[in-house]
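What you see is the complex with one protein chain gone and the rest in place.
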Amino acid sequence: MSFDEKLYENCPLDAEGNQLVLKADHLCIQFGGLKAVDDLNLSIKKGELYGLIGPNGAGKTTAFNILTGVYKPTSGRFFLCGKDLTGKAPLEINRSGIARTFQNIRLFNNLTVLENVMVGLGNQIECSMLQSMLRLPRHFKTESEFRRRAMELLEVFGLAEFADYLAQNLPYGKQRKLEIARAMATNPTLLLLDEPAAGMNPNETQELMDVISFIRQHFGITILLIEHDMRLVAGICERLTVLNFGTELAKGKTADVLNDPEVIKAYIGE
Amino acid sequence: MSIISTLINGLSMGAVYALIALGYTMVYGIAKMLNFAHGDVIMVGSYVLFVFTMKSIKNPFLAILLAILFCVILGVLVECIAYRPLRGAPSLAVLITAIGVSFLLQSVAQLIFTVTPKQVTMFQFNSIEFNGLTIKTESIITLVVGMIVMIALTVFVNKSKTGRAMLAVSEDRGAAQLMGINVNRTIVITFAIGSALAAVASVFMLFIAPVTDPTLGAMPGIKAFVAAVLGGIGSIPGAMIGGVILGIVEQFALKYEFLASYSDAIVFAILILVLLVKPSGILGKKRHEKV
Partner (left out) sequence: MKSKKNFDWKTLLLGNKSYLLVAFITIVTGVLVGVGVITKRTPIITPDLLTQIAYTMIMVVSLNLVVGFLGELSLGHAGFMYIGAYVAGLTLYYTHSLIPFGLLRFLIAMLLGGLAAMLFGFIVGLPALRLRGDYLAIVTLAFGEIVRGVLKNITVGDMIKNPAVGFNIKDLTTSYSKYLFLIAFILVIVTIFCVQNIAKSKHGRAITAIKDNEIAARSMGVNITYYKLIVFAIAAFFAGVAGAIFANYTTVAPAIFDYNYSIEFLVMVVLGGMGSVFGSLISSIIIVFLNVQLRSLLTGNLAGLKNLVYALILIIMMIINASPKFVTLREKMNWSYVKSKLQSKKEKS
């Protein structure tokens, strides 16, 4: 969790000399005869908040599933800070620095809020099975380290007071926040948020926007976000790609894209 | 020549496995659960046959009808009482319940009929001599009836309204429900058909060895599950192919003395091998988990 410049030194550069954290070239995936994602290209700059929008069934979540290794793309490649992650397993992709949240919340319901975050920290704090099983000193040292860092994150997200609640007992909006906190715990370079505001009321959405802005500043992280809530998209995303039936309909600066007649047509109809 | 008679034995054994495997595969496809107690329905059927051919009415044809009826009622009851409350529960819970039902049927049979094997002779068959080749009549009957039943089932599932409802529920239960299909009713019908097939299989099991005991169904049940997996679970033609392959392999293994005592181990080794190499089986579809 630092502005470690070394991390970004292999990033490819775009025309203006910006470092590209995520670069996806011609990603395609086909299920049977259906092209769920067809020729998706993304260039996301370091520290950017990029939006991926589009009507239902446009292939947004499928794109996320490719980027996190749940699906292997039929063709095309993608790179995180210059490192080719195409077709890698979810575990390796996560360890390389991509973390995500899920459209339908997937928390570990039988763990507490604190423990959910601690699971995310697992890849950074080493303690072998034998050390834990025999309760060697290393176990106790790492456990307090786990606790300290998890509490730090929960405080950032305003969840500290719920640390000992079971995740399933949190109210909906807080569950969504916890998912983000858990993803942040894996110390990602790129955070993928799948409809973080789905089902939230305007107050909760506002609160979420504040949290997203805060973690961008605090952790210097790059974010790719799927969202339907146009107020949120217009409010925080810098650039957008619009997907429709798996293909790119438009891309560019948020304001330009949202005023594009093609995009309006796809969303509202003729 | 003995190879041909082994082959025919294998085919008829395979037809029995296929009948049982169909019950597994249909329930798995539609209710998304492994009905561990399916094999024990065969055992129940065999005891019904025992009671009505050896004790009371003594008419084998009527006994077969009653066995089918009894098994269908049993299958439906089990689904409504034990499995339906667990719809939507973790699959681990459903599986443990199914194991419980299997134990329940076996122990009730043991309490009523004791563990002593019971003789059930329904028909007297003569063997057919053909070019110096001896073929058991019951093998031929098993094969022919098994094929008729399977063809009828395939036609039913693909052509009838209920059959198509079953296909729809197996594809997507939620969507099927929204299209006005009564999911619970469809699942009950699936259990009824599976149990009826198990009852038919119990008749054939008694052709092969005319005795029954409370564990009659356990091993053939598990082997038939292996057949269903081999063919690709959820696939009806897959269950048939898997059953036939398993039947033939097993009969050939039994033929050679050094393999005979390992025949069960061989069947299970096939299962593990298939699951490791191609978990979706010969005809099964690979499913993507929705994220």
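Think of it as A and B in the order they're written, each chain with its own count starting at 1.
Note that in this section a residue touches a chain if its C-beta (ideal position, glycine included) is under 8 Å from a C-beta of that chain, and two chains touch if they have at least 3 such contacts.
Every value quoted in this text rests on a predicted model; they were computed, and no experiment measured them.
Put simply, the missing chain touches A, B once the whole complex is considered. Per the touch definition above, the residue from B:L77, B:A209 or B:I272 contacting the chain not shown is B:I272.
Interface note: of B:I4, B:I96, B:I128 or B:A175, the residue touching the hidden chain in the full complex is B:I96. Touch with the chain omitted from the figure is made, among A:L49, A:L114 or A:L249, by A:L114. The residue from A:L34, A:I125, A:M230 or A:I264 that touches the chain not shown here is A:I125. Within chain B, the residues in touch with the undisplayed chain are 28, 33-34, 82, 85-97, 99-104, 106-111, 114-115, 214, 218, 222, 225-226, 229, 261-262, 264-265, 268-269, 271-272, 275-276, 279, 289, 291. Where chain A meets the chain that is not shown, the touching residues are 68, 70, 89-91, 94-95, 99-100, 102, 106-112, 114-115, 118-120, 122-123, 125, 127, 129, 132-135, 139-140, 142-144, 146-147, 163-164, 182-183, 185-186.
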